[in-house]
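Remarks on the structure that follows.
With one protein chain removed, the remaining protein chains of the complex are shown where they sit.
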Amino acid sequence: AQLEKQFQEKIDADIKVEAQDWMPEAYRKTLVRQMSQHAHSEVIGMQPEGNWITRAPSLRRKAILLAKIQDEGGHGLYIYCAAETLGTSRAEMIEQLHAGKAKYSSIFNYPALTWADIGTIGWLVDGAAITNQVSLAKGSYGPYSRAMIRICKEESFHQRQGYELLLTLARGTDEQKAMVQESVNRFWWPSLMMFGPSDKDSAHSAQSMKWKIKRKSNDQLRQEFIDATVPQAEFLGITLPDPDLKWNEETGHYDHGEIDWEEFHNVIHGNGICNKQRMETHIKSHEDGAWVREAATAYAEKQKAKKEAAA
Amino acid sequence: AQLEKQFQEKIDADIKVEAQDWMPEAYRKTLVRQMSQHAHSEVIGMQPEGNWITRAPSLRRKAILLAKIQDEGGHGLYIYCAAETLGTSRAEMIEQLHAGKAKYSSIFNYPALTWADIGTIGWLVDGAAITNQVSLAKGSYGPYSRAMIRICKEESFHQRQGYELLLTLARGTDEQKAMVQESVNRFWWPSLMMFGPSDKDSAHSAQSMKWKIKRKSNDQLRQEFIDATVPQAEFLGITLPDPDLKWNEETGHYDHGEIDWEEFHNVIHGNGICNKQRMETHIKSHEDGAWVREAATAYAEKQKAKKEAAA
Amino acid sequence: MTDTNRKAVADYATLLGDNALIMGHRLSEWCYLAPTLELDVAMSNCALDYIGQARELFTYAGEITGKTEDDIAYLRDEMDYRNLLLTEMPNNDWGYSMAKLFFFSAFAKLFYEKLMQSKDETLAAIGEKSLKEVKYHLRFSSEWLIRLGDGTEESHERAQKAIDDVWMFTGEMFTLSDFERDLAEQGIAVDVSTLKADWDGVVNELLAEATLKRPENDWMQSGGKQGHHSEYMGHILSELQYMQRRFPNCQW
Partner (left out) sequence: MTDTNRKAVADYATLLGDNALIMGHRLSEWCYLAPTLELDVAMSNCALDYIGQARELFTYAGEITGKTEDDIAYLRDEMDYRNLLLTEMPNNDWGYSMAKLFFFSAFAKLFYEKLMQSKDETLAAIGEKSLKEVKYHLRFSSEWLIRLGDGTEESHERAQKAIDDVWMFTGEMFTLSDFERDLAEQGIAVDVSTLKADWDGVVNELLAEATLKRPENDWMQSGGKQGHHSEYMGHILSELQYMQRRFPNCQW
């Protein structure tokens, strides 16, 4: 209890918690859960965009897309490493993912169906992620917070690229414009769901706020995202698919319509159109690669033995 | 020796040999080799054409192509059955194919690269096959001969369809015409090679002729094919890629240039561009299907046991 | 019939044709890859049936809209195809393909039985002809699911996984677009929602015989009928349409 008190004092004084510091088990567990979920999301998020690499309509866009997916892989690596400082190995985290015990962001269970989706994912999905991550970058756990700072920079770059892709389409042919509108129609609501359930339904939030794992509530972050995004949509010349979306002079924010939480829960609980596809793709490539990882280990051990024999 | 004499007398009298009849071991062996090679050719020949099913440019052509490939599968089945009358099971024949002990027609180691190839395969490859098969239909082994009669009818149909496909292209745009010429350039020589080595280099031929397994020599059949095909090429408006090809008033046949037998032997001996691809595709689908065949056997046995228990 | 109605009939024929086209496309991928040569032949046979149905349906739609069957088959964008998600799922293994074919043909049999009674004579005729075909598909896939379910341990497991995986794509078969409902009320289209109970009966009976369990999760995917497909669809179309896109306005 004394330790816990000191811990909370440190948090309150905005001193970062480091890997070797004492921390409550629940704090560690919450963080591992959140960080592994975040890392898994980066990795699974490679799939919908990966679906378009071989079909990218120009070499320039192909290179941008590939570099973006590569960055996501890098983010995944970076966050796995940060999570490992808390004593859970990447292999364990992947095992939990495959066993269905660990989650990843539900947004990646939606399919990337058109080229415009590549832009929309950059603009809305990365946009929502950044809003979240800017807040996480101020979180209390040092390694995670530092990872977030670095990742946020790259994500902002991706978001601008996504928006720029959509702008190009929006200034293109009628067919291209329609492609943008259709894509945004599909991704708008799922993007809003990325912030999680409404505050009144959100479990664990209070403790996470107290520990400064979370710095802002789901609804606060969602509102920030909406306020930032609506003007961008106007500049693109598209309509966001929410008839209730309008500026509220009084609050200084945009009001929005009711989110379909039934869909949200369904997709989270495995009922999205791509849940199985995403997970089976990940499991299959992991299994297909087993012999390669084993070979690398065997070779490293042989080399080590040789070195020791020579020493 | 007495039996052999009687056998040869029967052959000489053009009486068909049937499965239950006595026959020399060498006759049986030659036939099994030839028939299994023929069946394998039908089956492996499904692959190059199968490469275009999902890309066929019209629904009508897609249906024709699919029906054709289906017929080839049917021919394969039919010839395997005929070969089984000689005491070798289909499973054994497939095992020999996979072990590289049994051959299939080398022509199927050439790739089907353009849509025109689908026409050319029908016109030239099936055309060459028919020339051969018409002769085989007069062969001495009853079950094979009867299979050939039936198969020839379908093959002639396929050949006409192939020619008609090419005619449509030849009457189409310049690009379509060029596609036909380019395709024929690639397939002409390999088609001529389908008749096998020149008579002077052909092993076993004499005995096969005596047993009436073979009724005409390789060079005879090749000449028949050329004589029949040249006017069709003229009607198509294309040039056959042989500068030495010309009508010989004296012989009443077309003279042709020298065949590149080095290429022929290379492709036969595994060095064609598609040899590995064809064999690995066949092996893989065979292995992938093992559990299905096992399930069917297990189920049939269970049903049989139930019936017997009930009886 | 009004022009609006004629247009709706064309849309309806196109929607039905899309299911047949994509079913045929996937089935045709088996044509030299099935577990035995007999099954290569059988799968090509089923594929040909569906491609034939697609041709008749598109031809009819084209008569109304002034297009050819190939215009309709090849020259639309992904979101204009209205096939069920079920039809576009990849073949995976034999069990998965048989589960797909069984669920679909059990539906198609009930569907065509009703379509035969359509007030639209062409649709009724197509229904009658197609019924014979899908009856064969139903028998074929039923027999295979029984063999797999009641075969070896491995085949039982694979068949059960196939059933479980395909299941969430079956619900969409019984959903109606608004224009379908209108046509159904006029006795032209089939009200597919009324087929569900019979379909359940067929499925339950078969699963029982095959010693397989009916999946418990009843959440159903939809989207195909609104043009919102899976990620597989784009790859199907990039092959399907390639020649027509590269060489427009040609005779083949």
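Just so it is clear, A, B and C label the chains in written order, and each chain counts residues from 1 on its own.
As a convention for this text, a residue touches a chain if its C-beta (ideal position, glycine included) is under 8 Å from a C-beta of that chain, and two chains touch if they have at least 3 such contacts.
In this text, all values refer to a predicted model and were calculated from it rather than measured experimentally.
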In the full complex, displayed partners of the excluded chain: A, B, C
Residue among A:Lys29, A:Lys210 or A:Arg293 touching the omitted chain: A:Arg293
Selected from A:Phe7, A:Tyr80, A:Tyr110 or A:Phe225 as touching the chain missing from the view: A:Tyr80
In chain B, positions touching the absent partner: 48, 51, 55, 111-114, 182, 186, 266, 270-271, 273-274, 276-277
Residues belonging to chain C that touch the chain removed from view: 77, 235, 237-239, 241-242, 245-246
Those residues of chain A which, in the complete complex, touch the missing chain: 43, 46-47, 50, 53-63, 66-67, 69-70, 73-74, 76-77, 80, 115, 165, 168-169, 171-173, 175-176, 281, 285-286, 288-296, 298-299, 302
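Basically, only the chains that are shown with their structure count from here on.
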By number of C-beta contact pairs, the top two chains: B-C
Whole-Å gap separating chain A and chain C, where each centre is the average of the chain's CA atoms: 36
Computed distance of Cα centres, chain B from chain A, in Å: 56
Residues of chain B touching at least two other chains: none
Of all residues in chain C, the ones touching two or more other chains: none
